[in-house]
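Removed: one protein chain of the complex. Kept in place: all other protein chains.
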Amino acid sequence: MLTTQFLLLGAVLFCIGVYGVLARKNAVMVLMSIELILNSVNINLLAFSVRHGSVDGNTFALYVIAIAAAEVGVGLAMVLLIYRNRRTIALDDLSEMKG
Amino acid sequence: MIATDLLVAQNVGFGIISLLMIIGAVRVVTVNNVVHAALWLVIVLSGAAAQYLLLSAEFVAITQVLVYVGAVMVLFLFGTMLTRARIGAESDLNNKNWILGIPVAILTLGVMAYVIVDGFGSERLIENPGDTQPIPIQVISDDIFGPYLLPFWALSFVLLVAVIGAIVLARKD
Partner (left out) sequence: MLAQEMTSEVVASTGWFLEHAWLIPVIPAIAFVLIIFFGKKMPMKGSELGVLSMLSSLVFSGGAAWQWIQRVNSVVDGAHEAVVEGAYHAAPYVQPVIHEWTWWQSGGFHFGIGQHIDGLALTLLVVVAFISSLVQIYSLEYLRGDRRYTHFFAALTLFSAGMLCMVLAPNMVQLILGWEIMGLCSFMLIGHWWEEEANSRAALKAFFTVRVGDVGLLIGTAILFFSANNWTQKNLGVSGFNISGLSAWAMSGEASHSALTWGAVALFIACIGKSGQFPLHTWLPDAMAGPTPVSSLLHSSTMVVAGVFLVARLYPIFWEGMKIGDTNINFIVLIGGITIVIAALLAFVQHDIKKVLAYSTVSQLGYMMMGLGAGAWLPAVFHIFTHAFFKACLFLSAGSVSHSGSHHSFDMKKDMGGLAKKMPITATTWIISTLALAGVFPLAGFFSKDEIIDNVGYGGYNAFMIVGLTGAFLTAAYMTRATYLTFFGEARGAAAGIHHDVHDAHAVVDTHTSHDTHVAVDSHDAHADHGPHESPKLITVPLMILAALALTAGLFNATPFGESWERLKKYVEPGSEYVVVGAETASEDGAQAVTMSVASMSVSSEEKVTKEGCAVVAPEAGMACYFPTVSHAPFKWSKAALSLIIVALGLVSSWMFCVQYYTRRNRRLVGLTERNKALRGGYTFLWNKYYLDELYEKVIVHSIAHPIAKAVYWVNQNILDSIVNGAGKVSRRVAGWVYRNIDQRVVDGAVNGSGAAARGTGGALRPVQSGKVNQYGALLFSAAAIGALILVIINT
């Protein structure tokens, strides 16, 4: 078991998540991609927790999970609200700016 | 030699799970059906829980299954159903300049991979798998309610605000 294994897995998941955030139009899909990013961070946290023999990584992984749950809840509520007002959840169509 | 065998077994397990997770993650961001994407995400998240078990973090793994696979996925499916009339495949899930994401992701991955390999090389994370014990939950709770009590408070507050905010945002009036 090498340290790099876990860190590389985290990096790969992170980059896939980044791609998803950038490429997806549907707001729900963007939220899912963000979940990927958060999970990759958790893998890193736990790997370092083992590496340093400290329990802090576990603690913060739990905090990240809690934050992710809150984020999904609020995010989906916002998506619902947007859908109700506009009948679409495509992020491209949400812009009101004239850039 | 048992230790080495166990190590091999763990490595094989890690390989299989990682492969599944990466395939799943790629499908999540490429598939043209929101429900399918959500199901692929379940695979990734369960794989992550398995990885946590390999890292001897049982409590986090259980929480991952409960919160993510249980609650968050249900939320996603509900969200999908509430916001979309039809469940079937859709062609335009990607935005116009989706191609921009590929170079950015590859650049990020390249930099991170280089840094990780350069920094940790062939360092062993777990020398002897027999030595690693699962972290007792008591230790975690001591950590949470000891030095990291303040973040815990802040987090509780965030959760409260999120619950109230979600209700306010989503209710009809």
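For clarity, chains are labelled A and B in written order, and residue numbers in each chain start from 1.
Going forward, a residue touches a chain if its C-beta (ideal position, glycine included) is under 8 Å from a C-beta of that chain, and two chains touch if they have at least 3 such contacts.
Everything quoted here is computed from the prediction, not taken from an experiment.
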Task: Sole contact to the chain not displayed, among A:1, A:18, A:47 or A:89 - done: A:18
Task: Among B:18, B:80 or B:95, residue touching the chain not depicted - done: B:95
- [ ] Go through subunit B and note every residue touching the omitted chain.
- [x] 95-101, 103-105, 107-108, 111-112, 114-115, 118, 147-151
TODO: Against the chain that's been left off, what residues of subunit A make contact? List them.
DONE: 18, 21-23, 25, 30, 56, 91-92, 94-99
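Here, only the chains that are shown with their structure count from here on.
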Task: Intercentroid distance (Cα basis), subunit B paired with subunit A, Å - done: 8
Task: In the complex with subunit A, residue positions of subunit B that touch it - done: 7, 10-11, 14, 18, 21-22, 25-26, 28-29, 34, 37-38, 41, 44-45, 48, 51-52, 54-57, 59-60, 63-64, 67-68, 71-72, 75-76, 78-80, 82-83, 92-96, 98-102, 104-106, 108-109, 112-113, 116-117, 120-126, 129, 132, 135, 139-140, 143-144, 148, 151-152, 155, 158-159, 162-163, 165-167, 169-170, 172
TODO: Could you please specify the touching residues of subunit A with respect to subunit B in the complex?
DONE: 1-9, 11-26, 28-29, 31-33, 35-36, 39, 42-43, 46-47, 49-51, 55-63, 65-74, 76-81, 83-84, 89-92
